[in-house]
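Only one protein chain is missing; all other protein chains are in place.
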Amino acid sequence: MLSFILKRLAIAVPTLLILVVLSFVLMYAAPGGPFNSDRPLPPQVLANIEAKYGLDQPFWKQIVDYVTNVVFHFDFGPSFQYEDRTVNDVIAQGFPVTLTYGFWSFVLAVVVGVSLGVAAAIRQNSWLDYLAVGVSIGAQVLPNFVMAPILLLIFTLWLGWLPGGGWNGGQWQYLIMPVIALSTSYMASIARITRSSMLEVLNSNFIRTARAKGLPGGRVIRKHALKPAMLPVISYLGPAFVGMITGSVIIDIFFSTGGIGVYFVNSAFNRDYSVIMGITILVGALTILFNLAVDVIYAWIDPKIRY
Amino acid sequence: MPAYSSDAERLIEVGHLAEVQGRSLWADARTRFVRNKAAMAGLFLLFVVAAFALFGQFIAQYERDTIDFTLIGANMRQGVPSIETGHYFGTDASGRDLFARVVQGTQISLMVGIIGALVAVIVGTLYGAIAGYAGGRTDDIMMRIVDVLMSIPFMFVLILMLVIFGRSIFMLFLGIGLISWLDMARIARGQTLTIKNKEFVEVAHATGVAPFKIILKHIVPNLLGIVIVYATLLVPNMIIFESFISFLGLGVQEPNTSLGALISEGASNMAYGVLWQLYFPLIFFVLTIFAFFFVGDGLRDALDPKDR
Partner (left out) sequence: MTFTRRHLMASTAALMVLSGTTAIAQSEVPADANLAADQTFTYRVGDESPSIDPGKVEDVDGSDVVRDLFEGLYNQDADGNLVPGVALDHTVSDDGLTYTFNLREDAMWSNGEPVTAGDFVYAWKRAASPELASPYSWFIELMSIENASAVIAGEMEPDALGVTAIDDTTLEVKLSTPLPYFPQMLTHGTTFPVLQSNVEEFGDAWTQPGNMVSNGAYVLTELVPGERTVRERNEMYWDNENTTIERVVKLVVPDENVALTRYLAGELDRTDVPAGQFPRLSEEYPEQAISVPEACSYYYMFNLRENGPEELKDERVRNALSLAVDRDIIVDAVLAGGQKPAYYFSHWATAGFEEPEIAAASMTQEERNARAVELLEEAGYGSDNPLTIDLVYNTNESHKSVAIAVSQMWKQTLGVETTLSNQEWQTFLDARGSGDFDVARGGWCADYNEASTFLDLMQSGSGYNDSKYVNEEVDQLLADAKTSETPNEQYTQVEQIIAEEMPIIPIYHYAAVDMLSDQIENWPVNNFEQNWYSKDLYKIESE
């Protein structure tokens, strides 16, 4: 098991390098540059700025310098767009925000999704089942850029219960709508996956045997059925995680939460090279770690898998 | 974005069983599929949506890009859906017939979904089949590469690509397809490993048929069943993906549109008394995705020989 983890971590290094080079090349291929604007800067001013950010260096040197700084100094450089800040500042400020609402969305999606799925499976073909399936399919296909403004209209404008955006250090009032908007579709997916895998397990021979032996239903489900039924849910958590990071773009746009999502899109548009790189590396590294964690949990639950 | 990994895992397993149990399984599957009410309903819905996309333009009273300049600012009162004016779904914010635009949006969304899935299927199947057939180190390296690529946040890369190469429908197909071929490759490889030890493959190999020919002639055709099932599950994801891209303003060019673009526009005008601009495209979006989900789920369940 340990060697498996180490091996995976070893792969992470070339993966991140590929990511760095790929993003670097893509960005430099893009038309326009970080300092273009409606009124072109006088050449001398532009030259000063490019010298300041090292953009006058040859391409290979820029990559090498960048990687060196990141690896040895953990320094992602200054932001080209937000002149008062470095990329480290941008991430240090935005990432905890994204992480906070992401974490709660994740918890909500898993807890509610699994409970709903299990309940639906136990009462298969009851009204509860139909309701759960119907609601979850509906929630899964409603794009969150539709969900977010609906929430805003209802809770902020009509009812006046919740603030329409902002973060305020993450007080609960400011968390509710982002968490709902971000988690719903994953909640729905998890409910569907749980339901179908739970049904499969409940119909399998060993559960039937356990029941035939007269073990009480609740206990059978908790002790025997739940663990194997969770396997597909666990393997879904990886893609769900990546999806939530992507979804944070929409959360930041609609709820002005100031997370890193909005920076990614804005910096791609503004050609803020250093911020794009920083966020891409961060998200890449997180994805690798998260997938690794998912695999470890999977192996721990599934007796069939040996590394 | 909804699941594919868990679907992929399951399909790999199902594929093995199917191969082990032989051809009769496919016949069983058809019977099972036909008996599945949700799947049949999905299939029916799919036909309805497809018919709407294909023939809707013959019912529309207006061109999708023609502006009625008398309606443009007075949308809220005069652009309402009505049979009399011929604007069945009302007009959009620019005074164009929404019915014609929803027809066209459905076409584009379906196309993005299907072609995106196709790109994923072609690239993924070939890649997986080659890796599986070659085996050994080649297989190892090829699958390691897939693992590596799986950790790349492709949505971000796609945004970069659209920014760089400019928005075009071709880029969308390519980008969206390329995001999702990885799972396909894993499925195809798993299947190939089972098939490659079959007699007919070994015979071909023994008689000196070139490896690439074996892959194309003998392996890929045997992968098709499972690949199609996966593709069906992929289409709705592609459509949802496209809607996100459209929301960011990186979707297709005007006057073309997609369901995602229409919904995004409708959603931003939601508070301004023109709700029809949101719900008509949304209905078609939801119906399309429902249909694909049901059909895909039905196909997968039908193939799954485990009794449930």
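All chains are identified by letter, namely A and B, in their written order; residue positions are counted from 1 within each chain.
Simple rule for what comes next: a residue touches a chain if its C-beta (ideal position, glycine included) is under 8 Å from a C-beta of that chain, and two chains touch if they have at least 3 such contacts.
Model, not experiment: these values are computed from the prediction.
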With touch as defined up top, name the shown chains that contact the chain not shown. A, B
Cross-chain touch to the chain not pictured, restricted to A:Ala10, A:Leu41, A:Val64 or A:Leu131, is A:Leu41
Which of B:Glu84, B:Glu199 or B:Glu254 contacts the chain that the document leaves out: B:Glu254
Candidates A:Phe76, A:Trp167 or A:Tyr298 - the one touching the absent chain: A:Trp167
Hidden partner interface residues of subunit B, rising order: 65-67, 69, 72-74, 76, 93-96, 163, 166-167, 247-250, 253-255, 268-273
Absent-chain interface residues of subunit A come out as 30-33, 35-42, 44-45, 48-49, 51-52, 78, 81-86, 89-90, 93-94, 149, 152-153, 156-157, 160, 163-167, 252-254, 256-259, 262-263, 265-266, 269-271
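Keep this in mind: only the chains that are shown with their structure count from here on.
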Could you tell me the distance, in whole angstrom, between the mean C-alpha positions of subunit A and subunit B? 22
Can you tell me which positions in subunit B touch subunit A when the two form their complex? 1-6, 9-10, 144, 147-148, 150-153, 155-157, 159-161, 163-164, 236, 240, 243-244, 247-248, 260, 263-264, 267-268, 270-271, 278, 282, 285-286, 289-290, 293, 306-308
Going by the contact rule set out above, which residues of subunit A touch subunit B in the complex? 11-12, 14-15, 18-19, 22-23, 26-27, 29-31, 137-138, 140-143, 145-146, 149-150, 153, 157, 185, 189, 193, 199-200, 203, 232-233, 235-236, 238-240, 242-243, 245-246, 249-250, 264-265, 268-269, 276, 279-280, 283-284, 287-288, 291
